[in-house]
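Here the complex is missing a single protein chain, while all its other protein chains stay put.
Per-chain numbering from 1; labels A and B assigned in written order.
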Amino acid sequence: MSLGKLADIDRRVFYWILFVALMVPFLSPIGFPITIAPNTQDLYDGITGDEVNEGDVWIVNFGYGVSAWSECHPAVTVCTKALFREGAKIIFTGIHVDLELTYNKLRDTCSEDFADKVYGEDYVFLGYMTGGESVVAQLASNIKSVYPADHFGTPYDDIPMLEGVVDHSDIAGVLSSDTGDYGGHFMTQWQGAYGSKVAEIGIAMNGSTDLPRWQAGNFFGVSVGSRGGAELELLIGELGEATTAMDSISVSHLLLILAIIIGNIGVLTEKLGGKK
Amino acid sequence: MSDILKREVVYAITGIITVLMLLEYFFFDTSQAWAEALRTWAVIIYNISLFLGAIRLSIAHSVRIQEKRRDWQYSGILMAIFVIQLLTGLAAYITTGVATNNGIYNWLFNYVYTPLGATLYPITGFYIFSAAYRAFRARNIDAALMLIAGCLVMLKNAPVGEAIWIGFATLGNWVQFTAQVPGMRTLAIVGALGLIAFGFRALLGKERGFYAGGGE
Partner (left out) sequence: MAIIVAGRLMTFIYMIVFFVLMYYYMSINKEEQYTIRSMPAMQAIPEAVGRAAEMGRPVFWTPGISGSLDNSSQGPQVLAAISILEFVTEECVKAGVHIHAICPLPDALPLVEETMRTAYLREGKPEEFSPEQITFISQQSAYLSGTLGYFQRERPASNILVGGFYYESVVIGEAGNHIGAMQIGGTNNTHQMPFMVATCDYMMLAEELFAAGAAITMNRDMLGSIKGEDIMKLLLVALTAVGFILGAINVTIIADLLGM
């Protein structure tokens, strides 16, 4: 096989190599050390210590579905644990149709922290909201108008922790975790309009959009993909799913660089062959 | 009358609501009841459009089944699941007030729809792989720079990069925070300006797409 053909390898060869290679770290973990990015450190600092007072009410928005659990859920788990341990109260909301599955998974992954918390007093699951940016804007001005009852049908006024929680001014901060643009909606309608504290827990693909917003101060912190989740796990001292996934990410990135090198060898060979 | 409805009434409604929302944002520091009502109506209209989409879907697939077109069996499966979910969800909502209080509804959602949806997302990784293999070719200086920058950021994000050489983290951070983030910020700013200009043209009736081909 001439080296020039390296530029035209059937993509299915790569798919199979990638598929097999990604399984290896799960069977035999390697455990490369990771460093903490400044955006992740800022996120963690913003939900711990002096930044959070006991009794503060935070919103955690599930803007991701089951398909993005691997990227967003570890970071949301760490943030939920951190907030609970600081004594904050959490309102869980969401915009995905499989929201209940995500909420139940969070209760599993944070089972110890949920164990000594009382539903309705320390946390509440308001459930699904629809309507795009309009509903996020409406949430900022009147939470009850979006959620007259929680996900289980309990009227808003009958939930103890929501007494006196009317609008953005009663919310200490928002953690938006999404695969799309809801972080941007919270940034525009909460942070931009009222100066609320907003942080984003996003997928790796959205990192290029979220990082400028963190640099500009719109988000007080950003967690980017599985790597962000792994960094947060390291910060809280409880390694989990994201840390396990880091080895697979290392393998896939190395394979990708190898594939790029192979492709460029092929291109270079063709060029040199053409020049001759 | 239809031309007037298409254009003048649309202009009027769009213009009035835009001015009202801008007034509320700039001149009132607390949310106003009339603005809340408008936002609520926006949510309602969006949800009505979901209903419209469902009706359209039903009609399209019903016709396919009736006329036994190619792969009409798949339309049959779609309609069957659509009807089952609709009836079970409605029944649960009417009897208990919560649409998800139904075993069949939850089973179809949790064990059919959700796994199928979750399966599609990982395909992105494989496609990014083949796209990068095909696109990252150093055919000229620009492409070579893009290639090198991409590899540095990948090695920075993957823990193995730092394990190979700690300098990859430094270089990758430089590429990302000094080069890429400002570049993305630039695109975001100009995109936002273009977006505002588009909205202004739409308000003045100069954008055809906004009026479904009926603009000036």
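Descriptive notes on the structure:
To be clear about the criterion, contacts are C-beta pairs under 8 Å (C-beta built on N, C-alpha and C of every residue); 3 or more make two chains touch, one makes a residue touch a chain.
Bear in mind that the values here come from a model prediction, so they are computed numbers and not experimental data.
The residue from B:Ile128, B:Leu145 or B:Ile166 that touches the chain not shown here is B:Ile128.
Only one of A:Ser134, A:Ser177, A:Ser196 or A:Asn218 touches the absent chain when the whole complex is considered: A:Ser134.
What subunit A contributes to its contact with the hidden chain is residues 11, 67, 97, 131-134, 179-181, 184-185, 188, 195, 203, 205-209.
For subunit B, the list of residues touching the undisplayed chain reads 22, 25-29, 42, 45-46, 49-50, 52-54, 56-57, 60, 116-121, 123-124, 127-128, 130-132, 134-136, 184, 187-191, 193-202, 204, 206-210, 212-214, 216.
Basically, only the chains that are shown with their structure count from here on.
Here subunit A touches subunit B in the complex through residues 7, 9, 11, 14-15, 18-19, 32-35, 37, 65-69, 97-98, 100-101, 130-132, 134-135, 137-138, 140-142, 145, 151-153, 167, 193, 204, 208-209, 211-212, 215-216, 227, 246-247, 249-257, 259-260, 262-264, 267-268, going by the rule given at the top.
Within the complex formed with subunit A, the subunit B residues making contact are 25, 30-31, 35-36, 39-40, 42-43, 46-47, 96-98, 100, 109-110, 113-115, 117-122, 125-126, 129-130, 132-134, 136-139, 147, 151, 154-155, 157-163, 169, 173, 176-177, 180-182, 184-185, 188.
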